[in-house]
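Structure first, then comments.
Here the complex is missing one protein chain, while the rest keep their positions.
Going by the order they are written in, the chains are A, B and C; count residues from 1 in each one.
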Amino acid sequence: MPETLIKVDLKQSPYENEMVHNRWHPDIPMACWVKPGDDFVLETYDWTGGAIKNDDDASDVRDVDLSTVHFLSGPVGVEGAEPGDLLVVDLLDIGAKDESLWGFNGFFSKNNGGGFLTEHFPHAQKSIWDFEGMFTKSRHIPGVRFAGLIHPGLIGCLPDQKMLDMWNEREVDFIATQPDRVPPLANPPAPKTAHMGKLKGEARDKAAAEGARTVPPREHGGNCDIKDLSRGSRVFFPVYVKGAGLSVGDLHFSQGDGEITFCGAIEMAGWVHMKVSLIKGGMAKYGIKNPIFKPSPITPNYKDYVIFEGISVDEQGKQHYLDVHVAYRQACLNAIEYLKKFGYSGAQAYSILGTAPVQGHISGVVDIPNACATLWLPTEIFDFDINPTAEGPTKFISGGVDMPIAYDKT
Amino acid sequence: MPETLIKVDLKQSPYENEMVHNRWHPDIPMACWVKPGDDFVLETYDWTGGAIKNDDDASDVRDVDLSTVHFLSGPVGVEGAEPGDLLVVDLLDIGAKDESLWGFNGFFSKNNGGGFLTEHFPHAQKSIWDFEGMFTKSRHIPGVRFAGLIHPGLIGCLPDQKMLDMWNEREVDFIATQPDRVPPLANPPAPKTAHMGKLKGEARDKAAAEGARTVPPREHGGNCDIKDLSRGSRVFFPVYVKGAGLSVGDLHFSQGDGEITFCGAIEMAGWVHMKVSLIKGGMAKYGIKNPIFKPSPITPNYKDYVIFEGISVDEQGKQHYLDVHVAYRQACLNAIEYLKKFGYSGAQAYSILGTAPVQGHISGVVDIPNACATLWLPTEIFDFDINPTAEGPTKFISGGVDMPIAYDKT
Amino acid sequence: MPETLIKVDLKQSPYENEMVHNRWHPDIPMACWVKPGDDFVLETYDWTGGAIKNDDDASDVRDVDLSTVHFLSGPVGVEGAEPGDLLVVDLLDIGAKDESLWGFNGFFSKNNGGGFLTEHFPHAQKSIWDFEGMFTKSRHIPGVRFAGLIHPGLIGCLPDQKMLDMWNEREVDFIATQPDRVPPLANPPAPKTAHMGKLKGEARDKAAAEGARTVPPREHGGNCDIKDLSRGSRVFFPVYVKGAGLSVGDLHFSQGDGEITFCGAIEMAGWVHMKVSLIKGGMAKYGIKNPIFKPSPITPNYKDYVIFEGISVDEQGKQHYLDVHVAYRQACLNAIEYLKKFGYSGAQAYSILGTAPVQGHISGVVDIPNACATLWLPTEIFDFDINPTAEGPTKFISGGVDMPIAYDKT
Partner (left out) sequence: MPETLIKVDLKQSPYENEMVHNRWHPDIPMACWVKPGDDFVLETYDWTGGAIKNDDDASDVRDVDLSTVHFLSGPVGVEGAEPGDLLVVDLLDIGAKDESLWGFNGFFSKNNGGGFLTEHFPHAQKSIWDFEGMFTKSRHIPGVRFAGLIHPGLIGCLPDQKMLDMWNEREVDFIATQPDRVPPLANPPAPKTAHMGKLKGEARDKAAAEGARTVPPREHGGNCDIKDLSRGSRVFFPVYVKGAGLSVGDLHFSQGDGEITFCGAIEMAGWVHMKVSLIKGGMAKYGIKNPIFKPSPITPNYKDYVIFEGISVDEQGKQHYLDVHVAYRQACLNAIEYLKKFGYSGAQAYSILGTAPVQGHISGVVDIPNACATLWLPTEIFDFDINPTAEGPTKFISGGVDMPIAYDKT
């Protein structure tokens, strides 16, 4: 029976749990230590630390304080780990907490976070997904049920001071290029809501002032939101500090490529059972800058898809140069239009793309001026046939059910 | 025995074949007509019409006249097809021509076409790939052999005049924003080298003056370079003109997501066996703007990967906003560095990513400011173990073999 | 949170648990009732009810009293179920009990149960398998580790009296054809060790006297030992009695096709999370005699195999007529010989075939006089390369470790 090294109490504020933190900084003390070869369990909060409720009201999504995220469990020190090593992490299993067998998905208000399609869906909305063993479905989105592709949205090792400084510099400089943008270009340090784990007093304040936000993926991995980093996969993380300092959180029951809904995948509180080992000097041996990983031998094997193309001409007909972001957005919008023909609301369709094991492929990036991206929608997750036929779609979804919405306060 | 409606003679110039064309224009006459339900074969040139040879000299890649591409077979008229329909195309089988069981891959000179990594590989290089039944390998890149994921890089129906005008306007305007860029932002009409099929005389000259280049993917499909549009798949194309006017070419024996090497995938001359039918009024029925498709039930089932991450911070450390293009470039560069540790040259590694059934996923596009893209390198295509191990890589490739290079003439 | 309707205490004898039984009989009272649409959890003992220990001594395997097996949890009554219906069971998830994260595999003594290769392995042996999240490995069999294909070996509904009588008649008659055979042809009722659930007193004794043993698969399903009835699958069971009476047990963490080692797969105590619904009159609607099922969308996706053939000529060179049993035995023996070349003992190789997700295919059954069966050994479960190469095998397994053995007492 593996030991649970970090426990979280969902009824307690994550700020009261010293084995949790929400910023990246080398001074955050290790929450606990393990040896190479050990396997152990870490429990985690959902990424918001419990701010989003299992109800039919989206005002919590609208009002969430995004400076508080993401609440991570760790850092876990690994004996013998040194800068330049690769920390090998086997994700042996991942699950929801027994007392919390549900997750949420939503879109933030354009004025508080936004999302990939925020111009099209500018208001806060949410859907709640119930877990039935290895499967999930939502009372807000009929006709769809799928197996979980459970993974941590966020995992990685502590940066050293040099890397932290680089992050802060490039992101703060970047914000400065368009400081009033809504949503912002990036998030600067936010000391007030920083949770620095066991670090207290002045040391805490100093570190909080420069602690990197957890939102973006970076060189160490971090918030990569890679759906395929699923339970059963093996990840090789760069080590920057003595002891490595592995932290994890932001668990997803399932997610589509891109995590386009931002809030987020199917977000859940849960636990990760993992095992660690080291490749000494592995960064130089393999020329590693970002993490690499091996996929899991156990994932949902959905095989039948309807695939949508998008090119880098935007919704207004404007030409962009090999821009995969724009191309993927078009593919997503095309898929949403398609799903609406079966009776889904646009918001429901958007949520399906954000939560189901949808693939997003970079299909062509050299045929000037248009990038081509494809979105792969698995057909097997639907209760009915969504394939195109000569007869045309039959409207299967009655429209009587939709997703809660909360308009911005004026 | 299906009829071969269009034949090509590889010893003849494609300009002499009236059932071939290299521009998009509604006035190009149908090369032949079929009925819904018919299955038939079209032979095709390679995309350059034979400009690249099966030899060890990359000067042909350096010197290619890119205004001549792509030589397509068609247009095929489909009886009863009308604007607004969906043309359903079953790609029943695809192969190389018996007298030409090889293909080429290469990088263009930065001064003549470039490619996804042209800043890193600015000179013309090529590799030749021999086909052994369903498999391929290259004398220029040892240690790698894989099953073909055979597909057309380019397929679609003729635009109508309105769509053509829109294409020309948006692309010509776009070029005007940076007219001297090398490589250019886009390609304007190039009447001199236009091949307008059966269209002759003044009508030809008029159409050639405004015929859209075949390089980019557009609303009708076109040069999507989607590796998964492989033999066995079913594609649903928007119809814009009476008779649809389906053309196809640019066959690939295999390609990685992104076709990052641009010249190109594993390019070949060959044939396509296809079957057509119609969904009357299908564009409105399903809300279709770009083609959609269903994947093939028969594709190489490589399942074991090493996966590389990239984020939207470029090689110079500059921050980009959720830019998947930049992120995927980093993932590609990370994979190249990794493969170099096993003895491959950078050019060889780049070619492997361009030719093998590599997946490129859009992993996270909302975690400001960094997009995250992943490149999935199948391990089973290598003769040796490329997985990371505690021992580190053993250099398996001797270095005695490399890809031909041709420097720009000064 | 699904309710756990049946709990088992591994420290308590299963005979003391009234919601457990080890015989099939229509008079066994329902342990509990559910409604169609309900999902719930049943805990189960391992099939022997705890007789086999997590140690290095195989005497428990040698001495087990096989008249006591299998301890099943149930029967669960389903409201509204009637004879002729199909009971639809979704296996939502299955796992080991937290306090018992291990399983056993073994071969019975030829004189007490035997097994598929009992002539070759006549002595009791066992191996213990530890679970690491979704994976397992054994301290008795080095070099092999695999993902669990977790499933119930035994599941089905209560027979009615008519079916029970038919079972008893055909099996008792069958035993009579060779009454002294070792191992026996079949197992007759064994009232002494019968556990009839809540049934007590005379009613218990009467039912125990005719209660069908749980060993064979029969029309209702029962001990099918189908590895692909794994968590995530959906099963359609014939209903013979009012309320259906679904029972389950004999959980396996993993098993190869055939369960050739008999004792058994990787046997474990655990829990099953399931959901039930009904197809009224489904047996007639679909012409159902035996259960049918749909496989799980989440199973280990091992794809690379070495495949062994066997034909129906036995070890002594004797010809059998299209006998798949003999052919599969030869395929198994061929695989064992092969694995021995890599240093495994025969017993270890036999255990691998019994526990790993090995496929056994009926390849040819018409080419007189030889049936052909194939055994598919996944290569990805080994730490080293077991593919055939020109160099020949390198002996990777030292031989210092082997499986405990317990010789028959004389």
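Keep this in mind: contacts are C-beta pairs under 8 Å (C-beta built on N, C-alpha and C of every residue); 3 or more make two chains touch, one makes a residue touch a chain.
Nothing here was measured: the structure is a model prediction, and the numbers come from that model.
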Query raised in the report: Touching the left-out chain: which of C:74, C:232, C:291 or C:404?
Result: C:291
**Report entry** Residue of C:1, C:209 or C:307 touching the missing chain in the full complex
**Finding:** C:307
Query raised in the report: Of the residues in subunit A, which ones touch the absent chain?
Result: 301, 303-304, 380, 385
Report task. Just the residue numbers, please: which parts of subunit B touch the chain that's not shown? Result -> 1-2, 39, 90-93, 98-99, 101, 132-135, 147, 231-232, 273, 275, 297-302, 380
Query raised in the report: In the complete complex, which positions of subunit C touch the hidden chain?
Result: 86, 115-116, 166, 170-171, 173-174, 183-187, 215-219, 221, 223-228, 236, 257-262, 264, 277-282, 285-295, 304-311, 313, 317-319, 321-325, 328, 330-331, 334, 337-338, 340-341, 359-374, 376, 387-390, 392-393
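One rule holds for everything that comes next: only the chains that are shown with their structure count from here on.
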Requested in this report: Calculate how many whole Å lie between the centre of subunit B and the centre of subunit C, each centre taken as the average of the chain's C-alpha atoms.
Outcome: 51
Query raised in the report: So, what's the distance in Å between the C-alpha centres of subunit B and subunit A?
Result: 32
Query raised in the report: Multi-chain contacts in subunit B: which residues touch at least two other chains?
Result: 304
